[in-house]
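Apart from one protein chain that is not included, each protein chain of the complex appears where it belongs.
We just call them A, B and C in the order they show up, numbering each chain from 1.
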Amino acid sequence: MKMLPFFVIIPLGAAFLISLLGKKIRKSGDILANICTLSLLGLSLYSISLVHIHKVLVYKVGGWGWVPGIGSIGICMVLDGLTSLMLVTVNVVSLLVTIYSINYMQKFTDKVKFYTLFMLMLAGMNGIIITGDLFNLFVFLEIASIASYALVAFGTEAEELEASFKYAIMGSVASSFILLGIALVYSYTSTLNMADISLVLSQKGSGPLVNFIAVLFLVGFGLKAALVPFHAWLPDAHPSAPAPISAMLSGVLIKTLGIYAIMRIFFNVIGIATTSILSIVMLLGALSMLAGVILALSQWDFKRLLAYHSISQVGYIMLGIGLGTPLGILGGLFHLFNHSVFKSLLFLGSGALDYTLHTRDLRQMGGLRERMPVTANTNLVASMSIAGIPPFNGFWSKLLIILACVQSHIQSGKMIYMIYAICAITGSILTLASFMKVQKYAFFGKLNEKWQEIKEVPALMQLSMVILAAICVVSSLLLIPLFKPFLQNAVEALLLGTGYKDAVFSAAK
Amino acid sequence: MELNILLLFMIFSAIVAVQVEDLLSSVIAVGAVGLGLSLAFLVLKAPDLAITQLVVEILCLIILIRATIKKDLPFSTSGRWVFNTVSTLVSIVVFLFFAYFALRQLPRFGAPIMRVAEEYIASGQEKTGATNLVAAIILDFRGYDTLGEATVLFTAVIGVLAIIRKTGRIKNEES
Amino acid sequence: MSEYILCFTLFCIGLYCVLRKRNIIKIIIGLGIVEYAVNLFFVLIGYRLHGRAPILAKDQAITNMVDPIPQALVLTSIVIGLAVTALIVALAIRIYEKYGTFDITKIRRLRG
Partner (left out) sequence: MKSLEPGMTLIVKTITRLTVGLILLYGVYIVLHGHLTPGGGFAGGVIIALSFIHLMLAFGREVALKKISEARASVIENLGAVMFLSIAVLGFSGGYFFFNFFVNKGRPFHLFSAGIIPLCNIAISLKVGAGLFAIFAALILFRSSEKEE
């Protein structure tokens, strides 16, 4: 339990040290960043076993605990199943991305600042996941967001600056909505601890105010998650960033800032009672699913295409979670993990192409399979995963989501669930079509004469891509009973609903 | 009463800041909003915030003026100006309409609930040793937040220094 | 109540500025106004009629203080606002250098 604050202390300390020493000692940035992410991954894997034993753990920062009859007077950190799932997801991807960055970021100047900002973004994300306090969540959300605004513009080309500006404006508006929501919550409940808020809200009942707060949070976090009416910034921002950062942004940042926060607040704090909110979430999810993939079809810029697919895949996750049934939530969370893995793999692959070819235009590629076998094969694995081809992880999670839709249809008899299931299948087919295009133009076919001289990317970049591809294949096993508790604990944490508060209170004693 | 007057002053200055064509005047008008905010904090018995807001306002103004000075440009209005403006205004009115009903559920102005706050007021000095309760909260009870806040500023500094770099990429012979 | 409504009006003015204006500096100003409104709202909800500032003085009983928590939170939020503003101004300066204008209708190299 003492280890909980280290999820924030380690990356923060690494950021400060890299910024202090990086200029003086060569390579210290590379080494420190990799040690940091490696130890974070170790900690987060350890947290799985902790969750398995204790279910919920609470850490009181500063020793300020609960005062009877009043509530928590300090900030607390909470570790439960959902937290540990998110921590593992974030830290797996970030470790592989830092390994990849060692070589890739040599294209850019001032690697020290890159690593500093990267570590700060990681600290922000871990802070969001681990906290049990609403305002603390906002503060760490801002750290992660500001670091990502700066990282998107890291190349300082005109397009990147423009994309970053758009992203920063949208992100700041979203933050203002979230802060306004927090202010209303504070005024209504007079506390900021999530468990206490949940307690007070359950005593006071709902009304126009709670619905208004829910809408503010939905708009704010929806903007951060790039759900469809609020998605305008994502197709610009994600491709503009350097490839490792694109992988982080699409892979984990939108999930932590957007989806995790929505899940935590709507399920555990406000409570499922507002089913109208959940149906809005599902509708937005279905819309994102279709709109993202349709917009992706006509793209020729590889990274931009991937960015549109991120919108679509986030839609799947939201649809699964919005169903609110155990099967739907399981599918949604499993898809969240899978999408992190294969989308970061795809972005790293596109970065590898960019690294050797200096272009992202699919029309100029072709036949790269001969010259870059590792990139091509890992990319094939990831493409089949995202399109939902049977042995890979993407298939299982999409199948679970579609089955959950059908199950809800049978149970409630509402036609809308069937429509969502059909939407999900359609989206999956369109995704397959889109990635067949990628494979055809980039890796198969005739080799362009321009690229006769190219070589495969450096070994460390290959290593991280191969590991990610291996996870794509292996993570299907998460559904077998031996490994299922990892996902099942997260599902239970969400299904607990407002029972979250009681679990926290009893763990805090 | 004086609070309402201050708020009206801020709204008036904000409208001026939004609508005036000259960028420098606009920046100065937003400075007036910030000054009004600082005074409002004083009226609301928040001297810590009044000081901080005042100095931050000065810094923001200097930075904004450095950015805008001699870079004045004519404004362009896009083709569907009327339609867009009307639709934005309508959605804002709808937002305010719902906000009104939501706000009616809040505790009356001037009578907050103060569950946790009473505990801080009653025993904050004894527990932390600080007589300024705001300092006691930001640096002891909620010190973790302040670590985050300081990190935000650190991030912004590194971010600004990263964005300001002259060249981002190390150019190869063929790009 | 009227205070709350006026504060929300200020919020909406800022939002209108962000959404409708076509000049980068105006957008930054709009964001600033939105931040001011949210900060003010936070302090408004913690105000107690005829309250005292939350600072203890010698030989005075603790009576009727305003809520200190919103003040602590707003202090954090002011600094966050400053950080965001500084970053966006840096972006704006770089964009001006690259495009030679603050007009976002002319800054459209990206599709979408």
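The rule we apply is simple: a residue touches a chain if its C-beta (ideal position, glycine included) is under 8 Å from a C-beta of that chain, and two chains touch if they have at least 3 such contacts.
All figures in this text were calculated on a predicted structure; none of them were measured in a lab.
Peer 1: Where does the absent chain touch, in terms of which shown chains it meets?
Peer 2: The chain that is not shown is in contact with A, B, C.
Peer 1: Out of A:G63, A:G205, A:G413 or A:P481, which is the one that touches the chain we can't see?
Peer 2: Going through A:G63, A:G205, A:G413 or A:P481 one by one, A:G63 is the residue touching the chain not shown.
Peer 1: Of the residues in subunit A, which ones touch the absent chain?
Peer 2: Its contact residues with the unshown chain are 2, 5, 9, 12-13, 16-17, 19-20, 59-63.
Peer 1: If you put the missing chain back, which residues of subunit C would it touch?
Peer 2: Where subunit C meets the chain not shown: residues 53, 55-56, 58, 75, 78-79, 82, 86, 89-90, 93, 97.
Peer 1: Which parts of subunit B are in contact with the chain that was left out?
Peer 2: Residues 47-48, 50-52, 55-56, 58-59, 62-63, 66-67, 125, 128-132, 134-136, 138-140, 143-144, 146-147, 150-151, 153-154, 156-157, 160-161, 164, 166 of subunit B touch the chain absent from view.
Just so it is clear, only the chains that are shown with their structure count from here on.
Peer 1: Which groups of chains are still linked by touch once subunit B is set aside?
Peer 2: Leaving out subunit B yields one piece.
Peer 1: Using mean C-alpha positions as chain centres, tell me how far subunit B is from subunit C in Å, no decimals.
Peer 2: Each chain's C-alpha centroid was found; their separation is 2 Å.
Peer 1: At least two other chains touched by the same residue of subunit C: list those residues.
Peer 2: Answer for subunit C, listing residues that touch two or more other chains: 15, 45, 69, 73, 76, 80, 83-84, 87, 91-92, 94.
Peer 1: Provide the list of subunit A residues touching at least two other chains, using ranges where the numbers run on.
Peer 2: 135, 139, 142, 146, 149-150, 153, 156, 161, 164, 187, 192
Peer 1: If we count contacts the way the header does, which residues on subunit B are in touch with subunit A in the complex?
Peer 2: Against subunit A, the touching part of subunit B is residues 98-99, 101-107, 112-120, 140-145, 147-149, 151-152, 154-156, 158-163, 165-170, 172, 174-175.
Peer 1: Quick check: in the complex, which residue numbers of subunit A touch subunit C?
Peer 2: Listed in rising order, the residues of subunit A that touch subunit C are 135, 139, 142, 146, 149-150, 153, 156, 158-159, 161-165, 168-169, 172-173, 175-176, 179-180, 183, 186-187, 192, 232, 235-236.
Peer 1: Please output the residues of subunit C touching subunit A within their complex, sorted ascending.
Peer 2: Per the touch definition, subunit C meets subunit A at residues 11, 15, 18, 24, 27, 31, 34-35, 38, 41-42, 45, 69-70, 73, 76-77, 80, 83-84, 87-88, 91-92, 94-95, 98-99, 107, 109-110, 112.
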